[in-house]
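Of the protein chains in this complex, one is absent; all others appear in place.
This part shows subunit A:
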């Protein structure tokens, strides 16, 4: 197997695993379809923007939850925004639509918003931690994916799309 084919296989296998584990879904394919010679970095740009926005939102959420008197409407609004932002982009599936395995019954987002309604600070903080953890997990998976793509392109190969 030559080097390019090897890299390509590595990339395909890794992408497949991300789809399998629901880190990515069909929407990611849609994004890749929008990438071409005149927009060669589209996917990376969108993903980077998504992470910047999400990080800002998560930091704001953290700040609101640190206040002496917590404005739960603000918390709820931020969670709603986070949910919306992640569902507009393929990363939503795992985060908020909760379809990992048979065990997960409720998505983190719904749980989070329930805690908001109950004004349950402990619950909210726990959910925030969960979201932050999931978020950094997805980010590291995608960083790896993009690194593999870069390696492949640098070696003269082209990026295939994984058909779900």
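Here is the rule we go by: contacts are C-beta pairs under 8 Å (C-beta built on N, C-alpha and C of every residue); 3 or more make two chains touch, one makes a residue touch a chain; residues count from 1.
By our rule, contacts and distances are computed from a predicted model.
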Task: Given the choices "Two-component response regulator ARR22", "AP complex subunit sigma", "Nuclear cap-binding protein subunit 2" or "MORF/ORRM1/DAG-like MORF domain-containing protein", state the protein name listed in UniProt for the chain not shown.
output: "Two-component response regulator ARR22"
Message: Using the touch definition from the top, which of A:17, A:35 or A:120 touches the missing chain?
response: A:35
- request: Can you list, in ascending order, the subunit A residues touching the missing chain?
  value: 4-5, 8-9, 12, 27, 30-37, 39, 42, 45-46, 49-50, 53, 83-85, 87-89, 157-163
